[in-house]
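This structure is in C-alpha cells; I'll ask about it shortly.
Removed from the display is one protein chain of the complex; every other protein chain stays in position.
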Amino acid sequence: MATPTMDKVEAEAVSSPYITVTFRIRRFNPEISDAAVWEDFQIEIDPKERVLDGLHKIKWDVDGSLTFRRSCAHGICGSDAMRINGKNRLACKTLIKDINPDKPITIEAIKGLTVLKDLVVDMEPFFQAYRDVMPFLVTKGNEPTRERLQSAEDRERFDDTTKCILCAACTSSCPVFWNDGQYFGPAAIVNAHRFIFDSRDEAGEQRLEILNDKDGVWRCRTTFNCTDACPRGIEVTKAIQEVKRALITRRF
Amino acid sequence: MKIHKYDTVIVGAGGAGMRAAIESTKRSRTAVLTKLYPTRSHTGAAQGGMAAALANVEEDNWEWHTFDTVKGGDYLVDQDAAEILAKEAIDAVLDLEKMGLPFNRTPQGTIDQRRFGGHSRNHGEAPVRRSCYAADRTGHMILQTLYQNCVKEGVEFFNEFYVLDQLITEVDGVRKSAGVVAYELATGEIHVFQAKSVIYASGGTGKFFKVTSNAHTLTGDGQAACYRRGLPLEDMEFFQFHPTGIWRMGILLTEGARGEGGILRNKDGERFMEKYAPVMKDLASRDVVSRSIYTEIREGRGCGPEGDHVYLDLTHLPPEQLDAKLPDITEFARTYLGIEPYTDPIPIQPTAHYAMGGIPTNVEGEVLADNTTVVPGLYAAGEVACVSVHGANRLGTNSLLDINVFGKRAGIAAAEYSAKADWVELPENPAAFVEEQVERLRNSTGGERVAELRRELQETMDANVMVFRTEQTIKTAVEKIAELRARYKNVSVQDKGKRFNTDLLEAVELGNLLDLAEVMAVSALARKESRGGHYREDFPNRDDVNFMRHTMAYREVGADGTETVRLDYKPVVQTRYQPMERKY
C-alpha cells in the first residue's frame, strides 16, 4: 500500500461529528425561469469543512445543475467569491463552523454584476474597470541590463495591494457599485494603487488623472465594506484614501 | 458552430500560456483560449520562488544549477534542455522584474534570493541561495504580472472556452496541426479555431489523486486532446508528491518554509531528515523527503492519534520572519487547521503536486509525434509539456522557471512559424468529435454518476500509485481504471442545459482523467526500477542499464475498437554529467 494510513483516515471520517446544515441558495437559471428563487438543501457535513465543500456535495450528490465557479479551493485563485449570510466571502476560505451552522446558511451571487446562472455572474465589467486603470508597469528611458534597483522600504510601500487576486469581493460589496456599475470600484483602485506607489513606475500621474474622473475615487463613501470583504486582508479603504490624498497633494 | 481564424492559438492562460502570448501577440494575430479567467490559473498557487543563478547574495553560476536540475531529476533529464533552462533562467527573472514583478529585495536593492530544496553550491557541497521570491506568493505575483502585461500588449482572450479537441490534417504524408475545437461555457456553443500554430499550455493533471495541491480544474485536458489524436505522452509515470501538504486537505505549504529554517519532526520530536539526507537534511529533493515522511509514518513514528502525519515545525523562527517571508502559509494554517504557527507545529503529509511527464517537445517547444519527428504547427510549454527538464523529479522553483523559459521560447517559435507557414485545411466536419461527445453526455440516460466514478478513481490512485508502488498495487489500479472506463460509457449528467453547464464539463474532464490515469498506471507498471518520483518497492534501485530512457505512451485502437496503451522508449540526452548515485 502506498498510503498505509488511508483506511484509518476513512474510518475516522465516518465516526467524526457530522452535522446537518441547511444551505439556502439563490438559484437562477434563464433556461427555466426569468426569476431567481431561494432553494434549501440539507446536507451532512463536518463543520471543519468549507462552504465550497458543501456546494460540491450538493452538486455532486444532489443537484448537478447547481452552478458556481471554483478552482484552487484555498483562497488563491479568486473564483468563488459569493455572498454568504449577507457578506461577501470566498466559499473556499469560509469554514462551516465559523458562520453559525445552526441557522440556514444563505448563499447568493455577488451583487452589482449581471447574474448569468445561479452563483455565476458576468465578470466582464469588473475586468473592464481593472483594464481602465492601466494596471501594468510603465517606465521611460532605456532598460537597465540587470534588474531595476528598489529598496526594501520602497518595495514595502505597496506590498499590501500586490496581494489582490481580482475576486471582486470588494467591488461587489460596495453600495455605490451596486447602484452604479460605472464607478471604478475598490478592486480597480487597489490595482492602480499598486502601481502609483511602486517606486519603479512612471505613470502615476496618468493613473491619478483617470481616478480623478467623476466615476473615480471621489465616489468612495468610506463604508469599509470592501476592507471587511477582502479575503486577502488588504486594507482596501485605506488604499483608496491614500489615492485621494495623493490626488490632493500630488505627492506619491 | 462558429469558425475563427487566427495565426496562433494558445490553449491555457496560466504562466506558460500568458508568457507565450506576450511574445506571440507582438509577432502574429493571437488568440488565447482558457477555460478559466486567466488570473484563476494555478500558477498563482505556487509559493516559494523561481530559481536563477543571479548570484545576488552568494556565489553561484548556471552550471551548478544545471547539475542540480539533472541530479534532482535522477539523471532522466535531457541535459541539453536543462542547460538552456539554467542559462536562460537569469534573463527570465530579469524579464519579469522589468515587467513589474515585485520581488523581495536585498539591502542593496537587488532581487533577494533564498535556499530551496535540492539547490546546491558547487555540485552538492551545501545549500545555496538561488530562489528569487516575493514572500510566499511568487506564483501569484508571476501570474498577476504576466496578466498585467497581457493587458498592456492587448492580448485577445477567450475566457471560459474549453478546448476539447486537437485538429490534425495530413498534408503530403505529414500530420500537421490545423487548429482546435472549443466549447464555450457561457452559451454551450462549439467554436472551431483554425490556426497555423497551436500552443498547449493547459497545465497539469493532478486531479486524479485525492490528496493533491492541484486545483479542481487541473484535469489534463491538453494532454488528453493530443493523446486521443495519436500523439505520444512522455514519462507519465513520474508524478511529484510534495512533502508538505496540509494534512488531509493537500493544500500546499511551500518548501520555502524549510528554506527559511523550518524543520520536519516525527512524533518523538526528532528531526528525522538528518537520517535520510545528512547534508541537505530538510532541503533534500522532494521525492526523497516525501518517501522519508512515509517511511516514518509506516514505521510507527507518525504524529496524531492515527499516526498518519508528521509536523512542520516553524515555532523556533521569529514571528517577524514568518510574517515577512511566509505570510500566506501561516494564514492557511490558521484558517484551515485553527493552528497558530508561531507556537504550534503544523500537521502535514505529502500531497500530489506536479506531473513531470506530458506532451513531448524539443527545446523550441515543438511537439513530437514520435522520438524524433516534429508535428508542424503544434507546440507545448509548461506542466502540460515534457521537454524534459524535470526528468524523474522536478526541483522546487524549477516549474516557475520552466513556464517562463519555455513559454517564451514556444511563443516566439510558434509566432515565427505562423509568419511563414501556409494555412492548413481543416479536416472535413471539424467539430464532429466534440459535437458527438457533448451530445452523447447531454442525452445519456445511463445510471453512472460523474462524482462517484471520480471518487473511486481518486481513491484507487491514492492507494495504489502514490509515493510507494509495487507490481501488485499498480495492477490493482490498472484493473480498477479499466472498470471505471467501462462504466464511464454509462455516465449521465443531470444538467441538460446549454448555459454554464459545468455538470457536463465535469463529465468531459473525468473522461480526460481516466485516459491519463490509464497511461500513468501502464507506464508505471512497465518501469521496473525506482527513479525520482517513481518508487517501486519491488525494484528499489535505479536501473540505468534497462531504464535510462524516457517512456513514450501511444494510444492504440484495435480493429474491434478496443483501446490500449502502447509503450515505446526514447533515449535520454546526456552531455556533461554521467549518472551517479543520488545522495543529499
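A and B label the chains in the order they appear, each numbered from 1.
The criterion applied here is as follows: a contact is a pair of C-beta atoms (placed from the backbone, for glycine too) under 8 Å apart; a residue touches a chain by one contact, two chains touch by 3 or more.
Methods note: contacts and distances are computed from a predicted model.
Of the names listed as "ATP synthase gamma chain", "Succinate dehydrogenase / fumarate reductase membrane anchor subunit", "ABC transporter ATP-binding protein" or "Phosphate transport system permease protein PstA", the one that matches the UniProt record for the absent chain is "Succinate dehydrogenase / fumarate reductase membrane anchor subunit". Checked against the full complex, the one of B:5, B:152, B:440 or B:496 touching the unshown chain is B:496.
Although one chain is not drawn, the whole complex shows that of A:31, A:63, A:154 or A:202 it is A:31 that touches it.
Touch with the hidden chain on the side of chain B covers residues 188, 496-499.
Taking the whole complex into account, chain A touches the unshown chain at residues 28, 30-37, 111-116, 122, 125-126, 128-129, 132, 175-176, 178-182, 212-216, 218-219, 221, 244, 247-248.
The rule is short, and it goes like this: only the chains that are shown with their structure count from here on.
Those residues of chain A that touch chain B in the complex are listed here as 1-6, 8-9, 12, 29-31, 59-61, 63-65, 67-79, 93, 95, 116-118, 120, 123, 127, 130-131, 135-137, 139, 143, 146-152, 155, 158-159, 162-166, 195, 198, 200-201, 233. Considering their complex, residues 36-37, 39-42, 44-45, 93-94, 97-100, 102-111, 134-135, 137, 140-141, 144, 148-149, 151-152, 186, 215-217, 248-249, 251, 294, 297-298, 302, 306-308, 328, 331-332, 335-336, 449-451, 459, 462-469, 473, 493-495, 497-503 of chain B touch chain A.
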